[in-house]
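Note that this complex is displayed minus one protein chain, with the remaining chains in position.
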Amino acid sequence: MTTEQIQNEIIDEFSVFDDWMDKYEYLIETGNTLAPYNEKNKTPSNLIQGCQSRVWLDAEYKDGKIYFTADSDAIITKGIIALLIRVWSEKTPDDVMNTDLFFIDKIGLRENLSPTRANGLVSMIKNMKAYATAFKAKYES
Amino acid sequence: MTTEQIQNEIIDEFSVFDDWMDKYEYLIETGNTLAPYNEKNKTPSNLIQGCQSRVWLDAEYKDGKIYFTADSDAIITKGIIALLIRVWSEKTPDDVMNTDLFFIDKIGLRENLSPTRANGLVSMIKNMKAYATAFKAKYES
Amino acid sequence: MFEIEKIRKQFPILKQKVNGKDLVYLDNGATVQKPEQVIDIINKMYSQYNSNIHRGVHYLSNKSTELYEGSRETIRKFINAGVTEEIIFTKGTTDAINLIAFSFGEKFINEGDEILIAETEHHSNIVPWQMLCKRKKAHIKVIPADENGELILSEYKKLLNKKTKLVAVAHVANSTGIINPIEEIIAEAHKSGAKVLIDGAQAVQHKKVDVQQLNCDFYVFSGHKMYAETGIGVLYGKKELLEEIPPYQGGGDMIKSVSFAKTEYADLPLKFEAGTSNYVGAISMGEAVNFINSIGKANLERHETELLKYAEEKLSLIDGLTIYGKSENKTSAISFLLHRIHFYDVGMILDKLGIAVRTGAHCAEPTMKHFGITGTVRASFAVYNTKEEIDILSEGILKAQKMLS
Partner (left out) sequence: MFEIEKIRKQFPILKQKVNGKDLVYLDNGATVQKPEQVIDIINKMYSQYNSNIHRGVHYLSNKSTELYEGSRETIRKFINAGVTEEIIFTKGTTDAINLIAFSFGEKFINEGDEILIAETEHHSNIVPWQMLCKRKKAHIKVIPADENGELILSEYKKLLNKKTKLVAVAHVANSTGIINPIEEIIAEAHKSGAKVLIDGAQAVQHKKVDVQQLNCDFYVFSGHKMYAETGIGVLYGKKELLEEIPPYQGGGDMIKSVSFAKTEYADLPLKFEAGTSNYVGAISMGEAVNFINSIGKANLERHETELLKYAEEKLSLIDGLTIYGKSENKTSAISFLLHRIHFYDVGMILDKLGIAVRTGAHCAEPTMKHFGITGTVRASFAVYNTKEEIDILSEGILKAQKMLS
């Protein structure tokens, strides 16, 4: 599936919820199912320090594809991370670099991408794209 | 005449004017008739530096009475000075210290006593009272 | 008579719906909402009287200047300063502390000197001193807090010595709401020859403050936390001291005369008010004092104390909820965590319920470190809050707890 298709799939899933509680419960659930992050990789260089919740992000490049792993100490943040990883894991650098991330807005979780430095998500997205750019430069040129 | 009587006299004089132009013309005239100030006494210590117009003030004590002389480079300021001197010259230190200056407000020239540092008049009044206090301390105690 | 509904009506923002719910605004420690009379005066300034102050001779300029200087006098009375020149308008508390850190620092801080601050300070009362100490090769000494967050006075006394030039302590700690024993802190500092700056950012809006009685050397606070505009604050300083220390910023209005050979500075308070002052902000601050006075500080204090007690009772009933900062001397704030649940998640869920609280370290990382945590949820109160709102908060916390565990 393309990153666009995955995003549309997520939007579909969320469309059945008609109130925020269900959405957030689903998000929390999603967060709880996020693949475990290797504690050893909770290094300062993998840390994205939000004012509020902390995010750890790591990535590997294998056979043309990127494998992201990530974690957060806040479960709601973790839920969003899980969604982002679903969109972007096992995608090529070009896929990641060229994605227009529209689903977060569409599923009504935009407040999680506020311009505050609160949860580190905005930086996380930036860093995921930066990984893609770096891998492309390193392995594909 | 007491300082109160003089003030009332000034209020009477101004009461014949019904517009600001006449008042200011009278004020300008009054300024022009102010007794000349000895240029030699335009010393830094006699200078009251407003942001806008400068005021020089000097005072002498003779036979229980204070004799003020003053000048300003702005004619409207000088007009007010002339009125103040009319109220306070040849008065005792006690007279000056205890005067409630009500005439400026009553004749509608209050804007000349604004809290801005513009014309130095507020400081001038303070200094005139300070002279009175000083003379009293020096010669009357 | 304290009529809460009448008071609430004066705050247009409280009529807002947030996420479909009535707004329950409990983030007053960050900034307080504004009553109509304050919003009106700002409006009136810009629609009728606006003109730059001090330098003009025309009607509008006089009007603005009169209102500005009138506000200074209102604030003098509010904290009972001796003379109006002791009231300096700044951008806020942070600006005021930086001003003192610079100006007092230039004059009085030398290599090896010590500055005492409390472990529970806001970053704004930490970082300026760190910067100063770095510049002057001086040292910061920290007054420790006990496990409840109260300052340990016996340790404080031990820290005081001849090298101590300044003690900088909050009147009320923002992350816990604890009222520090500043009377004793000030008295002890003075005995030892040190000056004292009190950060009143979390105090003036809740408690009666009398700077002469306190006998502090500097007292600073922000307009936006006491029902006035953002971008304005006050530095109170004892006249003799303010006269002794050099100006902080240079520019228009703070000078007597300027030439390339020699510039003379203006007298107090203008010496510390370089550039166009935020006169509309300052005027709004005077109006905010009028608002507070119309309620009466005592009434306001009584109401807020009741709220705090009620909140403490209510929240204590919640299983797995820990309150940080325990003391008999607290005002208007309650900081807590739910067992094994991140404060950010709680904040997000509460927001969805229309409840605005603050989460995180509250610009007081050392305090958080002291408690061994990275942040809390903080509910903080103002005069317009009600017990019903605390009920809503408590239900909200329970709901969040259920969703998140």
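Order of writing sets the chain letters: A, B and C. Residues in each chain are counted from 1.
Please note the rule applied: contacts are C-beta pairs under 8 Å (C-beta built on N, C-alpha and C of every residue); 3 or more make two chains touch, one makes a residue touch a chain.
All values reported here derive from a predicted model rather than from experimental measurement.
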| item | value |
| --- | --- |
| Of C:164, C:202 or C:359, the one touching the omitted chain in the full complex | C:359 |
| Residue in contact with the excluded chain [from B:76, B:104 or B:125] | B:76 |
| Sole residue of C:31, C:80 or C:192 that reaches the chain not shown, by the stated touch rule | C:31 |
| Among C:247, C:269 or C:286, residue touching the chain not depicted | C:247 |
| Residue, one of B:51, B:113 or B:130, that touches the chain absent here | B:51 |
| Which of C:4, C:57 or C:398 contacts the chain that the document leaves out | C:57 |
| Hidden partner interface residues of chain A, rising order | 49, 51-52, 111, 114-119 |
| Sites on chain B contacted by the missing partner chain, in the whole complex | 20-21, 24-25, 28, 51-54, 73-77, 111-112, 118-119 |
| Interface with the unshown chain - residue positions in chain C | 12-13, 16, 18-19, 23, 25, 27, 30-31, 33-34, 38-39, 42-43, 46-52, 55-61, 91-95, 97-98, 101, 122-124, 126-131, 135, 140, 142, 222, 224, 229-232, 247-255, 257-260, 263, 274-281, 344, 347-348, 350-351, 355-360, 363, 365-366, 369 |
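The definition used in the following text is that only the chains that are shown with their structure count from here on.
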| item | value |
| --- | --- |
| Farthest-lying chain, centroid of Cα atoms versus that of chain C | B |
| Where chain A and chain B are represented by their mean Cα positions, the distance between them in whole Å | 77 |
| Separation of chain A from chain C, taking each centre as the mean of its C-alpha atoms, in whole Å | 38 |
| Contacts with two or more other chains, residues of chain B listed in rising order | none |
| Junction residues of chain C, two or more chains touched | none |
